[in-house]
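Okay, handing you the structure first.
Heads up, one of the protein chains got dropped from this complex, but the rest are sitting where they should.
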Amino acid sequence: MNTQKKSTQKKRRFNLYAMVWRTPIIVWQLLFFVGPLLFMIAMSFFLVKNYRMIEAFEMKNWIKMFSKNYFWDSYYLTFGLASLSTIIATVIAFPASFALAFKVSDNVRRWVIFLLIIPFFTSYLVRIFSWYVILAESGVINAMLSYVGLGPYTMLNTMFGTLVGYMTLCLPLVVILQTFSLANVDKNLIQAAKNLGCSPIKTIYSVIIPLAKTGLIVAALFCFILSFGDFVSPYYLGGSKPPTLPILIIDTTKSGQQWPRAAVVAVVMMATLITIAFAALALAYKKRASR
Amino acid sequence: MKESNTLKWFLWIYIGLIFVFIFSPIIFSMIFSFNSARFPTIPLESFTWHWYETIWNDSDVWQAAKTSVIVSSCTAVIATALGFATAYSDFRYNFRFKGPYLALVLLPPTIPLIILALAMLAWFSKIGTSGQIYSIVIAHSVMTAPFAMAIIRLRLNQIDENLEAAAWNLGASEWRAMKEVILPFCKPAIVSSLCLTAAVSFDEFAVAWFVSGLNKTIPVMIMEIVTGNIDPRVNAIGTFVFITSMTLVIIAQIFFMTRPKEASAQ
Partner (left out) sequence: MSNPQSEPLVELESVVKRFDDFVAVKSMDLTIGKGEFVAIMGPSGCGKTTTLRMLAGLEQPTEGEIRIGGELMNDVPPHDRDTPMVWQSLALFPFLNARENVEFGLKMRKVPAAERKKRALEWLDRLGIGEFAERNVATLSGGQRQRVALARSLVTEPKLLLLDEPLSALDAHLVIRMQSVLTKLQRELGITFVYVTHSQSEAFAMADRVVIMSQGEIAQIGSSRDIYREPANRFVAEFVGRNNIISGKVVKVTKGKAEVIAASGTYVVEAGDLLEGQETTFVISADLVQITREATKSENSVQCSLISEEFIGSVVTLFLEAADGTEFKVQLQERELSTLDHGAGDEFYLSWPAKSAHIIDGA
């Protein structure tokens, strides 16, 4: 079909009909997606004088940010938290995804995935606020623990709080993506491994995980991107001390009017994410290609 | 087989716990929205409509709700229109640079919201469109068009590849075939896409907060309430937001599940 389409395509040099459908998104995305991102990169070289931005090309903001200890503290903290979140989400999600991929009927899986999609469309902010009151010193969890004589434990304004928030954000997505990649593993290969005398655990390690590797890594990558860029959890549940990079962006933009410096942080975040994404995808597709 | 049974139970309980984790904030928020206590915890105090009455009588909430409805419905229409055009282009044509084209369309969801927010704020200020309701609409449309595109593209995957040609063959021009065949065929996906993009826009706060100026949407308002104090009004607004989004998602799901029946009839 595609070759047929192509040949029709060549005949008419300008096809108004085709262009009407193809062009709007190009214009739109260039104007409102690529434009803003490029401008943000440019902005990181601008200067601010008397609370006014001056278009320039100076390294000042970069030098300033890179020489500050708090920037690097934020960077390492954000990177560390996002990595931790990725590892935890991957590990927690795997048994559930495994069960959904192999132990339930297609129908059940469809329903569970539908339920897992719901949180994407419910207010993340309200859910985090809800965690805030659940995890508080006199909140639901501590109140329950006090009945059995435990606690109270401090969960808010800790790394634990931040991670609970990250999990709220990432876990459903990681479970869904892992389930899809596991469900696509050829069941015959698993059976073959079993017939060859592989123990269940060994089958998981040496057959299922390598086969589902791409999907598992993509799931982890999404978790990293989401956690790395989230400001709500570290702010409301983690107490933002020290602030993560997204909080740094907000503080710099909203209070100081230092947009160029915020842009530096944002560009550094983008660069980090692009590097991580390429590394992850290279890892995900490495063996596949050589097979 | 005893062993595998235990394993099965273990896995089900495990999945159950994950669901408890995912849904407990939603459920607690709903419960506390009817609880009279100023600080929401257990044991629960008495049942009350107080928080709902408070927000009902709050003109700021109404103003924000109005903004939210305008933003999310405009976003839904723009994102779905863009998504449809793109999905159709991808379905119908092969062309050079199709890879970069699709990347350009599908990339926005992979950019952290906070970065998009800053970039859009700066860009809109530069081109003089910041702080308006339509600034939020533009930003949200960029973010949600990929979802619209994906939903409609999946629907087009199910089309009989000759259906459009059959319409031309019976005397319909390309434009007419679009109106008489492609659009009706995609209608369920279009409704679905309208609902989902509206739901995403209705909940989005980061970008809206940056570019909205004085035009607060509901989530931005929630954020301002939440910052610094615990106010059970949030639970009431939150429950209202949940129900709105959920309704949209369920409608979307119902339409999305509509499959062409012809396959089963053959």
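A and B label the chains in the order they appear, each numbered from 1.
Note that a residue touches a chain if its C-beta (ideal position, glycine included) is under 8 Å from a C-beta of that chain, and two chains touch if they have at least 3 such contacts.
It should be emphasised that the depicted structure is a prediction, and the values quoted were computed from it without experimental measurement.
Within the full complex, the residue among B:P43, B:P100, B:G128 or B:G171 touching the omitted chain is B:G171.
Among the residues B:I27, B:L44, B:I127 or B:L163, only B:L163 touches the chain that is left out of the figure.
Residue-level contact of subunit B with the missing chain is found at 160-163, 165-174, 176-177, 180-181, 184-185, 187, 260-262, 264-266.
Here is the rule we go by: only the chains that are shown with their structure count from here on.
Between subunit A and subunit B, the centres computed from C-alpha atoms are 17 Å apart. Subunit B meets subunit A in the complex at residues 8, 11-12, 14-15, 18-19, 21-26, 28-29, 32, 39-43, 81-82, 85-86, 88-89, 92-95, 101, 104-105, 107-108, 110-116, 118-124, 126, 138-139, 141-142, 145, 149, 161, 174-175, 196, 199-200, 203, 205-206, 210, 219, 222-223, 226, 230, 234-235, 237-238, 241-242, 245-246, 248-249, 253. Residues 1-2, 5-6, 9, 17-18, 20-22, 24-26, 28-30, 32-37, 39-40, 43, 92-93, 95-96, 98-100, 103, 112, 114-134, 136, 138-140, 143-144, 167-168, 171-172, 175, 225-226, 228-231, 236, 246, 249-250, 253, 259, 262-263, 266, 269-270, 273, 277 of subunit A touch subunit B in their complex.
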